[in-house]
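Here is the structure we will look at, set down as structure tokens.
Note that one protein chain is taken out, while the other chains of the complex remain in position.
Order as written gives the chain letters A and B; numbering starts at 1 within each chain.
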Amino acid sequence: MDKYYDRIIHGGDYNPDQWVDTKEIWDEDMRLMDLAKVNSATVGIFAWSLLEPEEGVYNFGWLDEIMDKLASHGKKAILATPSGARPPWMAQKYPEVLRVEESGVRNEYGVRHNHCLTSPVYREKTAAINRMLAQRYKDHPALFMWHISNEYSGECHCELCQKAFREWLQKEYGTLDRLNFKWWNGFWSHRFTSWDQISSPKYRGENHVPALRLAWRRFTTQQHLSFYLNEIAPLREITPDVPVTTNMMRLYKGIDYHSFAPYVDVISWDNYPDWTNGDNTESANETAFVHDYFRSMKDGKPFYMMESTPSIVNWKGVNRQLKSGVQELSAIQAVAHGADSVQYFQWRKSRGGHEKFHGAVVDHVGHENTRVFRDVARLGAVLEKLDAVVGARTTAKAAILYDRENSWAVDFFCGYHRDRRDYDKVCERWYRAFWSRGIPVDVISADQDFDRYDLIAAPFLYMVRAGTAERIERYVRGGGRWIGTYLTGIADEDDLCYLGGFPGGGLRKVFGVWAEETDSLDEGEYNLVSFGGRTYRAEYTCDVIHAEGATALGEYRTASYYAGTPAVTKNAYGNGEAYYVAFRPQQDFIDDFCGGLIDEMQIQPDAAFPLPEGVSTRKRGELLFVMNFGGEEKTVVLDREYRDVAADRTVSGEITLPENGYLILR
Amino acid sequence: MDKYYDRIIHGGDYNPDQWVDTKEIWDEDMRLMDLAKVNSATVGIFAWSLLEPEEGVYNFGWLDEIMDKLASHGKKAILATPSGARPPWMAQKYPEVLRVEESGVRNEYGVRHNHCLTSPVYREKTAAINRMLAQRYKDHPALFMWHISNEYSGECHCELCQKAFREWLQKEYGTLDRLNFKWWNGFWSHRFTSWDQISSPKYRGENHVPALRLAWRRFTTQQHLSFYLNEIAPLREITPDVPVTTNMMRLYKGIDYHSFAPYVDVISWDNYPDWTNGDNTESANETAFVHDYFRSMKDGKPFYMMESTPSIVNWKGVNRQLKSGVQELSAIQAVAHGADSVQYFQWRKSRGGHEKFHGAVVDHVGHENTRVFRDVARLGAVLEKLDAVVGARTTAKAAILYDRENSWAVDFFCGYHRDRRDYDKVCERWYRAFWSRGIPVDVISADQDFDRYDLIAAPFLYMVRAGTAERIERYVRGGGRWIGTYLTGIADEDDLCYLGGFPGGGLRKVFGVWAEETDSLDEGEYNLVSFGGRTYRAEYTCDVIHAEGATALGEYRTASYYAGTPAVTKNAYGNGEAYYVAFRPQQDFIDDFCGGLIDEMQIQPDAAFPLPEGVSTRKRGELLFVMNFGGEEKTVVLDREYRDVAADRTVSGEITLPENGYLILR
Partner (left out) sequence: MDKYYDRIIHGGDYNPDQWVDTKEIWDEDMRLMDLAKVNSATVGIFAWSLLEPEEGVYNFGWLDEIMDKLASHGKKAILATPSGARPPWMAQKYPEVLRVEESGVRNEYGVRHNHCLTSPVYREKTAAINRMLAQRYKDHPALFMWHISNEYSGECHCELCQKAFREWLQKEYGTLDRLNFKWWNGFWSHRFTSWDQISSPKYRGENHVPALRLAWRRFTTQQHLSFYLNEIAPLREITPDVPVTTNMMRLYKGIDYHSFAPYVDVISWDNYPDWTNGDNTESANETAFVHDYFRSMKDGKPFYMMESTPSIVNWKGVNRQLKSGVQELSAIQAVAHGADSVQYFQWRKSRGGHEKFHGAVVDHVGHENTRVFRDVARLGAVLEKLDAVVGARTTAKAAILYDRENSWAVDFFCGYHRDRRDYDKVCERWYRAFWSRGIPVDVISADQDFDRYDLIAAPFLYMVRAGTAERIERYVRGGGRWIGTYLTGIADEDDLCYLGGFPGGGLRKVFGVWAEETDSLDEGEYNLVSFGGRTYRAEYTCDVIHAEGATALGEYRTASYYAGTPAVTKNAYGNGEAYYVAFRPQQDFIDDFCGGLIDEMQIQPDAAFPLPEGVSTRKRGELLFVMNFGGEEKTVVLDREYRDVAADRTVSGEITLPENGYLILR
């Protein structure tokens, strides 16, 4: 099922449990939600201490009341499981539920998250409260979706986790001999002779074995996932028809969210871009990249933007207010890229605590006569006109390979340019060549299907896991185009180097090049590369390569001893082509290089009219979204007559988009 | 009693206990003290290991000898209690006397301070040694004053302190319900159900609850105070007529020194300004602010400058030597602002250890033929001419509200501009508008009496504790003028936000404005504000406000969406007026704004002649101090004939003050 409601969800995190002593505010909230054209509320995220004030003593009365109010006002309740924070009594009685950091010392009670991923007690407690919630509300008319915990993250180093880690290793590697080989434990005399000798990476223990660090991240991912599966088991049993999601964080690296994708019904994520009051093109590209990353996780199925701010955040160094229009455009972008919701953290500012100055629809002043409230209500009216896109998927012919495990490997290896790996930024740059042309593009991991694409750019693919090289080879042989760059195919899934020449694992023949050396450039230093009659800058990292069958499309112009050697190559392989960009390019090269391929391959953009710099388009269902992030007025010339859905009018010809303006065209 | 001696005390920390094996140096010290015109010595600060070399075995012989020498040379002994550092044997036998830091691990023996504030053993030991000292020296002719411990500071997280903290919380909040409400513990599910669930704030526990952090600072203040009261009990009993002080540190934020004021006879503090060899106007203003902060603590009663350096310090990154004259001017400034002493750390450089390169009257070379010694002796001769000011209080019609608890709240809240709160600097800027005009001004906390002033500037008064808003309202209604700024009246004493519109707690009607939003500006970014025909820069933080009865005196000129809205307002309220400066101004605005009020209210400066930039004046008793901090020659034109007390001559008309020069006029 691609949609669970026939409207765009508009709502946000709602904490009536903080105002349980002033219930007049609850009624005011309902009145204000109607005014703001909000149709949903996410409740109970951190409510455990109110739901279960003492062990085994439950207090659902307040939640019954809220659920009833929501239902009677026609609001969808997204009901949270409360495991993101636990009551103090639980930590006091069962210290094992608290997390142990890398230091090896158990945390005290405090903040949120902060729970052991393995603790049987905590798993039992979460399953029990979740079961209670499901049983109580399974037939409640407001219940719409489950919101599992909150922003799963972090890791735990307690003894229970160590034991689980060792068991996981045993399953993963089978024998110590195999683990010793794959981790190259002959180095520094680390051959283990008993599983008990292995412990999580830590600064006062083992912190120099990349394979251990990779294994620990994989284990932590699995432990979060199994914690999640334990959470949803009673929900699936009791409310099999209620969809389940858990809110994820941007490009968080602590775990690999891809592992969750098969087990959630809806991908959801919390979107806090770095918007400014000026030109937001860069941030818009970055955010589009992330939308597409999450959208691609379930093959283009619509996702939820579970959190965003209606105004300001409180956790940056300098938390600015934004002009009206910026957050609205941000919301429209989410929908354009596949979101079926626009949700806020938070509905109402909390009165005390750490996040009381985080933006909310309702401010401390308590009424609707604020700029922010008016902005939200105006957006709500627009969203009500977008039923047509709900559930609509997007497909793309091009993809950027952005791989979480590769990002770990890239961060962990010691050598070459250590200060500027910038894997996220590098991938976002390649993404931008497509985004700025209005071409739909997926953002996929190395484990996702390649064959649905005509063109895949896989920058800095340092780690090539078992089977991946074969899949790339098959893809290219079958007619696909593959773009690789410097430091591709260096190591396998355990950061064990490929022998016999890079790019390794069989890719040397696909690319038709051998990368003999990798050079590093200081900040501000550049090599020049000639390509297609122009000269470009190479920065930070440059492979020194030999063409072995590939054709040189570009050469190093200035680079001491390797000037004149190939810098860009193309290799015809089977029915496809493999390109090797031996250096780290700037945006201009990427745009020109990809632009050439796009033209040659005739990959079509969503809009049939040209886009000024800073204007982004995305087609979703029958609607074409045209968004101006350029920080100033922009003019587009439409190719035909359209219906302007938001303004409910017909438009054609030259149209001026104000700063932060947008059009939704049918 | 406002004075304890009829002369300015001139002396400093003296550690004969470090030279107990070379008593010829003691005799040399007496000779040199006479030469330096020093009339006092502070002894025994860190002498515990010599006074009580083994538990219960006392060794007072050396101190008897020193006290006798001091008496026979006519020196006043300021006798310290030794609790600032303890003997190793005590830490070894009673580990509980050592401090536990936030990490939760007990410190080992070392450095100084480093003691638990709660430990019954340590309190017993300090009371016992203090009693011994009092009994032994109660009738000694040299005994002049008690110096309790040294620079009380820091905190302890041991179990004894946790228990005391919980008891303090129980007394403070009565019930857990009340604490849960005031700390807003519904947020992140933190409702406590037992007092035992609460622990001190720490990085690996709870560190995100501002109310807990505030409570911990208050508790720590009280624990230091009760430690102090335990120290002085035997002294008060045995030597009821000997005044008691404890030396405080500049604008130290770890505790609120105001709590000590009722329990010390003399406020004393340690003054280490950032003097340079050039223009010292900025440092002079900052230091004057601190002098007035401490002077105001006991309603203007003279204080002691217990420490200062005669030359150089050793703890900065770059420890410069200063030209002769700079330290002399610094000492004169202290006296001008209410100090009845000029005291040094230290009399003689220690031979080893951490502070051996800190400046001293007597250097390692050991004789009087040094530049520093000569400078001190010359100053000593001047101080001997200032008997007239001893005991003289200063009164002021204007005050700056600088509140320690507010400074904590300002540091702790998360949001808006987090990098540039700068509460000290902000208050010093408002102070400077008065200081640079030679107008006496007090520096008071929010708990001190407002009614004695005509004008109070209370910048950035984020925290408005229970009762404070009412007192401000009464003050303005009664005819006072009150200046508030951006982010005023946001939260109560537990950092719980005021609802219903800022400035809260009832201040909205006093100011006649509602602050809807607070914007933040990046470093180097400015909004322009028009006021009185000029344009000023607003930086870092700007409230967006609505006048609700107040008159706009100034407007934002450039600030995206809030350009044209009020930036400075004035509200007639009762018989007084309340001003709201919605932004963070630079010095020029503050000078012009306050200058206008000063002129209008006809608040008079101490000097009846105009002051060039960098020249500061302060009247004390019958003497007018004129001090040149401007880093170059300055000329003043006297309004009449004066007696130049230091030079013992009559002066009038145009007088040239050399760089770092001063006049003391009667």
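By definition in this document, a residue touches a chain if its C-beta (ideal position, glycine included) is under 8 Å from a C-beta of that chain, and two chains touch if they have at least 3 such contacts.
Just so you know, these numbers come straight off a predicted model, no measurement behind them.
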Candidates B:Trp26, B:Phe60, B:Tyr109 or B:Tyr526 - the one touching the absent chain: B:Tyr109
Residue touching the undisplayed chain, where the options are A:Trp184, A:Tyr252 or A:Tyr272: A:Trp184
Contact set of chain A toward the excluded chain (per top definition): 104, 181-194, 196-197, 199, 202, 204-211, 413-419, 491, 494-502, 514, 516-523, 544, 560-561
On chain B, residues whose C-beta touches the chain left out of the figure: 15, 17-21, 46-50, 53-54, 82, 85-89, 91-92, 101, 103, 105, 107-112, 277, 312, 314-321, 323-324, 349-358, 363-366, 370-372
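The rule is simple: only the chains that are shown with their structure count from here on.
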Length of the line joining the C-alpha centres of chain A and chain B, rounded to whole Å: 50
